[in-house]
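The complex appears here without one of its protein chains, the remainder shown in place.
The chains carry the letters A, B and C, assigned in the order they are written, with residues numbered from 1 in each.
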Amino acid sequence: MTTPTLDAPDMTATLLEARGLTKHFPVHGAVRGAGRRVARRRGSGPVVHAVDDVSLALRAARVTAVVGESGSGKSTLARLLAGLITPTAGELLLDGRAMARSRRRRLDYAKTVQMVLQDPFASLNPIHDVHYHLSRPFKVHGLARSGADLDGKIAAVLERVALTPADAYLHKYPHELSGGQRQRVAIARALAVQPRVLLADEPVSMLDVSIRLGVLNLLADLRDSEQLAILYITHDIASARYLADTIIVMYAGQEVESGPAVHVTDTPAHPYTQLLLSAAPDPERVTAVTLRGAGAPPSAVAPPSGCRFRLRCPHAMPICAERVPPAFPAGDGHVSACWLLDAGPKSPAVTTRAGTPEPPAVSSCQLVRPITGEDAPDLGEER
Amino acid sequence: MRVIARRLFFYAVTAAIAVTIDFFIPRLIPGNPVQAILSKIQGQLPSKATIHALDLQFGVNTTASLWSQYTHYWNNVLHGNLGVSTMSYPDSVGSLIRAALPYTLGLVGVATLISFVLGTAIGAIVAWKRGSWLDNLLPVVTFFQAAPYFFLAFVAVNLFAIKLGWFPSERASNVADFPAFTWTYISDVLYHAILPALTIVIASAAGWIVGMRNVMVTTMDEDYVLIAAAKGLSKRRVIWYAARNAILPSVSGFSLAIGFIVSGSLLTEIVFSYPGLGNLLLQAVSNNDYQLMQGLFLIITFAVLAANLIADFVYVFLDPRTRQEA
Amino acid sequence: MSGDRLLEIRGLCVDYGHGPDAVHAVTDADVVLHRGEVLGLAGESGSGKSTLVMAATRLLRPPGVITGGAVRLYPAVGTEVDLLEADYDVLRVLRWSQVSLVLQSAMNALNPVMTIRVQLTDALAAHQPHLSRQDRHARAVELLEMVGINSDRLSSHPHELSGGMRQRVMIAMALALQPQVVIMDEPTTALDVVTQREILEELKDLRDQLGFAILFITHDLSLLIEIADAIAVMYAGRLVERAPASALFRAPRHPYTLGLLSSFPPLHGPRTPMTGIPGSPPDLRALPSGCVFHPRCRFAFDKCAVQAPPLAVVGASNDRLAACWLQLGDGPAPAELALREPDLTEPTASANGTQTSSGPTGRPAPTERPAPTGVPERAADHEEPVQQGSTA
Partner (left out) sequence: MALGIGTEPTAGSGAMPGGSLPGTARSRPRAVRLPRSPKILAGLAMLAFFLLWSIIGPFVAPYSPNNIGLNSPVPLPPSAAHWLGTTNIQQDVFSQLLVGGGAMLLVAVVAGVIATALSVIVGVTAGYLGGLADDLLSMLANIFLVMPALPLLVILFGFLGKSGSNDVFLIGFIISITGWAWGARVLRAQTLSLRNRDYVDSARIIGERAWRIIFAEILPNLTPIVASSFLFTVLYAVGTYSAMAFLGMVTLPPNWSWGSMLFQAATNNAELSGYWWWYIPPGLLIALLGTSLVLLNFGIDEFINPRLRAAGLSRRTGSRRQARALRSQQFALTPVLIEAAGAAATGPAPTGGSVRAGGPA
C-alpha cells in the first residue's frame, strides 16, 4: 500500500511514521522436543510473512489502534516500531528522519518512543522492586542529577499513573502488586523518559475485566495531558472503538482497512472488518449472528496471491486473486484495501451484510448497525 | 525422519571428535609417551615392530606430518586396528576388546533396560501416590542415587555372595572359558550375571525414579490428565495417560544418564571380576597399557553413541510431534 | 428450558489448603442447573467460578478441599446422587456419561501423544464395554462430523490440528456419551474472535439438537449475555447475583454486576467515557469485612462493612437473586440498580423493544428513574476517579 494511510483532516504533527514496513522471519526447521535448529542461510528458504508493506503515522495527541486476530502481525508491527527487531524492508521515520543504528541514535529513539507490553506479570523482572524498575530509564538516559532528584522524579512518574502515595509502592516487588498496579508501573517506566510516542501492545488483555477501563482511561488521559501519540494494539475491536481516534485493521500481515475509529466500526468497508465486527461479543445483538467468511487465516509462509482475505471472502472476484488491492478511499479519511470499493460509492460492501439494502456506508456517515439482518442477498449480479 | 538424520549427523561428528581426541591426547601431554610406556614395560623386551608401532601411534620419532599421522590413524581406526596391547603382548587391542565386549553389552544393556523400566514405573507410582507413605521412599532413593556403584557392589558381594551364599561373587561363568552355547553354559552365565546386574539396577534406578517422579508430578497437573479422570476412565488408564507423556523427558534425557550408568557399570564389573570392558580397563590402568585405554575409550564411546541412537529412535516412536516434518 | 433440576449445589464452601493458612476460595455458593439450560457463571480471575464447578464435580486438584455444602446430581434415570458422598467408583460411572467437561485450552486438554481416535473412543470403551471396535469407530466418525470435522482426522494427533479444530474435537469428545451436563470452562477464551463465534454458534445448534445443559464459565460477561439463559455472577468466592440473562443485562441488581457491565465498551452508539470499577479484586487471604465488594462499591453504606448480605430473592419473580443490602429493604435501591426489568414472558420481543433504549451502562437509559434518596450522598463520596482505584 503506497497510498498514505491517513488522509484525515487531522492536523496534529506526525511523530512516528512507518513506510512500507515489512518483516519476514525465516522458517526454522524447528521440531519440538529432540531437535535443534538448523542454521539457515540468509535469503534462502521459506519465510513467515509477519508484516507486509504496512504504512502508518502516529500523531501527537492521537490514539491509533491496530486491530487484528492473533497472527495478523500486529505485535510484530509494534516490535518493529519499538526498534526491538529490524525490518526486512521499509523505513521508520521519527520526526521525518530515518532511524539510524548507532547506539547514540538508538538511545535518542528510546527516549522518544516507548512501549508497554501485554503481560504485566511478565514485563517486570521478579527480582527487582518498583524503585529499581523506575530508576533504570532515568539512569540509562542520564536524566537524574542526584539520588534525591531521582527519587523525586520516580515519585512524580508514579503519581502520573495514579500510584499514590509513591512510598507505598517504591519498595514492592512485582509479585506484591495486583495486575493493574503492575501494568501502571510498566506504563510509568515507559513514561519516565518523557517519550512522545507510546506503543501499547495489548496493554489490558491480561488484566481483569473490571480494571481494564482504568488502564484504558489512563492512556486516554495521557494522550490528552501529555500530547502523547499512542499506538494501541488489541484484538478487542470494542475497546479500540472506545479508546482510539484511528483504527487500522490488519489481516495476515497486511493493513486492510483504516480510518476514524467510529467510522470504521460503524460502517466497515472491508469484508474482513465486517466479519470481525459480526463475530465480536455484543450483548445488544438482537438477531442471530451470520458469519460471512468463516475459516482460518491463510498460511503466513505461503500467503495467497492478490488479496489475502479472498479465500474466506464472500465477495471474492477474479481480480482479487490477481492483484493486491490498493487502499481505496471510503470517505472521511477512511480507506479500505478491497476491490469492491474500486467501483466507487455504489459498493455493495455494507449492504451485503444488511438484510435491507442500506445506503452505501462509504458515502454516508450515519451510524449503520453492522448486523441487522440474517441473510445477505446474493451478490452475483452486483459483482 | 529429519530428526533422526540430524542426530545421526551429530553422533558422527561426536564419534569423529572422540577419535581426534584419542589421537591428540598423547601428543599434547608433555614428555615422550613411548619412552614412558617402554620404561613401564619392565621385564619384557618389546620387538622393534612394537616400538615402531608405538612411535607411529603417538607421533614420536617420525618425520610424517601431523596430517598424515592423523589420516593414518583414521585409517587404522576404520579398519578396526586399535594397536597392540603392551599388557598382553602380542595380543591386539581389538582382540582383547572383542573378547570382553559381549559381557559388558549383555550385562549393562540388560541391567540398563531393567532399571529404566523399573525406575520409571516406580517413579510414576510414587508421583501418583503423592502424599502417601511412598514419599518416604525418596530419601532412601536419594541415598542410592548418591552412593558410588562400586560401593553398592561391595555390599552386594559381601551380603549375597559371601554371607548368604546365594550368588557367585565373581567371574561370568564357571563352565568354560571358551563356551559352547549349551543350556548349562547359558544358565551359568545368567546366574553369574544376576548379582552384578542387580547392583547396577539398584544404583541406576534411583535416577530414573527421581526423574520420572518429578516429571510425572508436573504432568499430572496437565489438563489432559484431568480430562482423562473426568471421562471416568479407570485409574490405571489415567495413570497411563500421564505416564505415557511423562516418560518422554526420561527418554530424551537418556544420553545424559547412559554415560553415568556405563561408567558406574564398568566399576561394578571390577568388583565382581566380571570379564567385561571394566575389568579390562582396570587391567589397562594397572599395567599402564595406554593403547588399550585408548581403544577402550573409543569402543565405549561408540557403544554409548549407539545406545543414544536407539533412544532417539524410541523417542521419535513415542512422540508423534517429532515425526512432523517441519 | 424446563424447571427440572439437574445439578444442585447448595452452600458449597471450598478452601485451598487446610488449617490456619487455608484460603477460602468459594464461600457458601448456591447454584442450580436445570435440564437443558445454559447457565453462565461469570466472574473475574480469582472469583472462584472454576473452583466452584471443579469442586462440585470433585475434580478440583490439591490443595483444594471441600469444607461445606452439598452437591446433588439428578440423572435422567435413577435416583439422585450426592456427589460429595460418592467415592471414586461411583463418580467414575457418572463422569462423562452424565457430566462432561470442556476446558479453555484444547491444546492442553488433548493428550499430545495419542490420536484423536483414541481420545474420542476411550470414554466409550470405559462406559459402554459392550460396544465393538467398529461401533466405537462409527461413533467417533459420527461425533467428528457432528462438529464439522472430516473423519479422516481421526488418525491425527492434536498438534496437527488448528486451535479451533482442537476445541471442536474437545466438544465432540464431551458429547460422546450424550451427557446431561456439559461444563465449559472458558471454552473459547484462547481462540480468535471469529473462531470463537463459529464455535459458539455450533454449540448452540448442538444444544438445540441434543438438549444437554451447559454450565458456561467465562470472564466475558458480554459474551455470556448473548448465549446464556441465566447468569450467575461471582465475586471473591461468593455468588453476588443470579438472573435471567436479559434481565441481568438490562437491569442488574448488584453493584458489581453493574460495574462489570459498564466495563465492556459498546460496539455501537456514541462514545462516552466509562469508569469500570475502581480498585482491584481483593486478595482472598485478606478479604474485607462484611460485603466483600464494599471497598469498591460506590453505593456502600455503614452496614455493608459490617455484615455480609445473603443471596436472596429480589423483586417479584423468584428467579432474581442478589446479595446486596441495597436490595434487601434497608432503603430504596439507587436508580441504577432499580431499573425496570424487561418483560420476561416474551424475552425476544422485549429485547427487540429495548434495543434502542439500551442498558444501564452509560448509554441512553430507559424511563422511570426513581429519585435517589438516602444512599446517594454516600454514593457521591465514593464516586472517585478511576485512577484512585489501584490503591488496593
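Methods note: a residue touches a chain if its C-beta (ideal position, glycine included) is under 8 Å from a C-beta of that chain, and two chains touch if they have at least 3 such contacts.
Predicted, not measured: the structure shown is a model, and the values here were computed from it.
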| item | value |
| --- | --- |
| Neighbouring displayed chains - absent chain, whole complex | A, B, C |
| Absent-chain contact - pick from B:I4, B:I21, B:I51 or B:L318 | B:I21 |
| Full-complex contact with the absent chain, from B:V157, B:A243 or B:V316 | B:V157 |
| Candidate in contact with the missing chain, chosen from B:S92, B:S204 or B:T322 | B:S204 |
| Absent-chain contact - pick from B:L198, B:A230, B:A243 or B:V316 | B:A230 |
| Full-complex contact with the absent chain, from B:L107, B:A124, B:A243 or B:L305 | B:L305 |
| Residue numbers in chain B that touch the chain omitted from display | 10-11, 13-14, 17-18, 21-22, 25-26, 29, 31, 33, 36, 128, 130-132, 135, 138-139, 142-143, 145-151, 154-155, 157-158, 161-163, 169, 203-204, 206-208, 210-212, 214-215, 217-218, 220-221, 225-226, 229-230, 235, 238, 249-250, 252-264, 266-267, 270-271, 281-282, 284-286, 288, 290, 293-294, 296-297, 300-301, 304-305, 308 |
| Chain C residues touching the omitted chain (full complex) | 3, 5, 8, 10-11, 13, 15-21, 23-25, 27-28, 30-32, 34, 45-46, 50-51, 54-55, 58-69, 84-85, 87-88, 91, 230, 236, 238-239, 242, 281-285, 289, 308-313, 317-319, 321, 323 |
| Sites on chain A contacted by the missing partner chain, in the whole complex | 36-39, 79, 82-84, 106-107, 110-111, 114-115, 117-119, 122-127, 136-137, 140-141, 173-179, 186, 189-190, 192-193 |
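By our rule, only the chains that are shown with their structure count from here on.
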| item | value |
| --- | --- |
| Gap in Å, rounded to a whole number, between the CA centres of chain C and chain B | 56 |
| Distance between chain centroids, defined by C-alpha means - chain A, chain C (Å) | 31 |
| Contacts with 2+ other chains: residues of chain B | 248, 319, 321, 324 |
| Residue numbers on chain C that touch chain B, as the complex places them | 57, 59, 61-62, 88, 91-97, 99-101, 103, 105, 108-114, 122-123, 126-127, 157, 159-160, 173 |
| Chain A contact footprint on chain C (complex, rising order) | 44-45, 162, 164, 192-198, 201, 219-223, 225-226, 249, 259-269, 271, 273-281, 296, 351-352, 355, 358-359, 385-392 |
| Residue ranges of chain A touching chain C (in the complex, touch as defined) | 69-70, 161-164, 168, 178-181, 184, 208-214, 217-218, 221, 235, 237-239, 241-243, 262, 265-266, 275-286, 288-289, 291, 293-294, 296, 367, 369-370 |
